[in-house]
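Complex shown without one protein chain; remaining protein chains in place.
What follows is chain A.
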Amino acid sequence: MNAVDGSDHYERAIEGPVPSLLVIVLDTNPHAWALLSSSLSLSKAVANLLVFINAHLAVNNANQVAVVASHSHRAVWLYPTPPSMSEDFDMNKAAASSLSDANKYRPFALIENSLVTSLRSLISTTTETDIATTSTTQMAGALTLALSYINKATIVFNDMDTSSKPAPTGLENTEPQIGLQSRILVVSVSGDLAHQYIPIMNTTFAAQRLRIPIDILKLAGDTVFLQQASDATKGIYMQLQNARGLLQYLMMAFLPDQTSRKHLVTPTQDVVDFRAACFCHRKVVDVGFVCSICLSIFCSPPEGALCLTCGTHLTMGDYGSKPAVMPRKKKKKRKLNGEGETHSGRGTPTPGD
């Protein structure tokens, strides 16, 4: 009797691997790629990325992919391309060239074509003044595009799956098991992103809330905030020592989706740089001033002691001086209680926990 009654019998309602959506944010910052060109050119990286995309699609029929370029002045969709006036022309051309090839799986060929075409047009529309005026990349914009795309795809997927399923509310109670599993992979080459601190952190927390891991593959440079993004969303962070082995890194570390990651030891960073950027000058600071009302961070006391964000009048006992240092009194206590040391010794608060 008990053998029959085992609850494992009737709970296998919906099983099987869940399809996953991978959104790749490709940093196409011309400056950074120029620096990197000796070890890895953009075209080679894109070729490797295409194999990786194909591998992702090969894992499951229902797997989806989307690619955003984070360029110097804007974030652009590379695949799927947004409908535009020139689309008909492009489609015909793409169809014609991939039509004749019987040696390639058609979905792979279509994506490859569309991605290369849009990347080419992106590069050709980049003017010299564009490059000259900035040396950074629109990472925050690209991440936002990725998140909104994931949101849309999830809604569409759930509608299709069973029409009766409750629509995702975007809150934490969305069932993590059923439905589309999404993740973001950022292939980053640019260094400093401090001026985009706030939007990047906003997208990070949005992703954390939606349980979308942000994986970071760093080919060059070092950015504090992307480290924090992957840490907060439980994604993978990898800084490549040797850019030539890109494909193997992609296949081994970044291909497994959330379902397999449960079984694997995923690479993470040992030390996360939790520093924040100040709201006034976008400088990365160790120690700063924090508005007591809205928690905005400043590297130096704002002018007139008015918070730049919420306008609260802040009073500071010791205006203009360095932040207060712990008084020496504690020394006695520390001897009694050794644990107190670790708490006060930590320089910066950790966002997220």
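Note that a residue touches a chain if its C-beta (ideal position, glycine included) is under 8 Å from a C-beta of that chain, and two chains touch if they have at least 3 such contacts; residues count from 1.
One rule holds in what follows: contacts and distances are computed from a predicted model.
Enquirer: What is the missing chain called in its UniProt entry, if the choices are "RNA polymerase II transcription factor B subunit 2", "Elongator complex protein 4", "Cullin family profile domain-containing protein" or "Mitochondrial ribosomal subunit protein-domain-containing protein"?
Expert: Answer from the record: the omitted chain is "RNA polymerase II transcription factor B subunit 2".
Enquirer: For the chain left out of this view, which of A:Val25, A:Leu78 or A:Ala109 touches it?
Expert: Touching the chain that is not displayed is residue A:Ala109.
Enquirer: Out of A:Ala34, A:Met252, A:Ile293 or A:Met316, which residue would touch the omitted chain in the full complex?
Expert: Only one listed residue reaches the unshown chain, and that is A:Met252.
Enquirer: From the list A:Val59, A:Leu122, A:Ala206 or A:Val290, which touches the chain that is not on show?
Expert: The missing chain is touched by A:Val59.
Enquirer: Among A:Thr125, A:Ser148 or A:Ser260, which one touches the chain that has been omitted from the display?
Expert: Answer from the full complex: A:Ser260 touches the omitted chain.
Enquirer: Which residues does chain A use to touch the chain missing from this display?
Expert: 4-5, 7, 9-11, 13-19, 51, 54-55, 58-62, 99-106, 108-109, 112, 157, 160-166, 175, 177-178, 247-248, 251-252, 255-256, 259-260, 262-265
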